[in-house]
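Dropping a structure here in structure tokens format, bear with me for questions.
Yeah, one chain of the complex is gone here, protein chain that is, but the others are all in their spots.
Up next is chain A:
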Amino acid sequence: MRLLTHNMLSCNIKGVTKGFPLSIEVQRLDTKDADFNPDFLRNIFPKLEWKAFHDAAVSIGLNDIPEQVDPTMLEDHEFLQKFHHALLEVHLEEGALICPETGRRFPVTKGVPNMLLHEDEV
């Protein structure tokens, strides 16, 4: 699971108001090279919740993502490289995502998060 995926997920248990962002429990991280595509980064940038992305990056040990950003930074190659690496190349292979309101744990197994709810949570 990439941090891009993490940024799209929230907890939807009955009664939860926001359920975002989910905190990350790391058991195993992996790094995989991904094609560097500035168009993709510029496209996805306005859709990201940047604070959630920044905080998630810090929580898995990636400390070179700036807390504050503006769109002009998307022309800066050095920034794009760091953004690309944190967003697309670092994978949570084993671990969990945890709801900030209920503490509900969503497992991540072989890189895939499982967001299925139990019957009494729907």
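One rule holds for everything that comes next: a contact is a pair of C-beta atoms (placed from the backbone, for glycine too) under 8 Å apart; a residue touches a chain by one contact, two chains touch by 3 or more; residues count from 1.
One rule holds for everything that comes next: contacts and distances are computed from a predicted model.
When the unshown chain is looked up in UniProt, the name that turns up among "thioredoxin-disulfide reductase (NADPH)", "Methyltransferase small domain-containing protein", "Elongation factor 1-gamma 1" or "BHLH domain-containing protein" is "Methyltransferase small domain-containing protein". Where chain A meets the missing chain, the touching residues are 1-2, 4-5, 7-12, 19-20, 34-35, 37, 39-44, 47, 49, 88, 106, 109-117.
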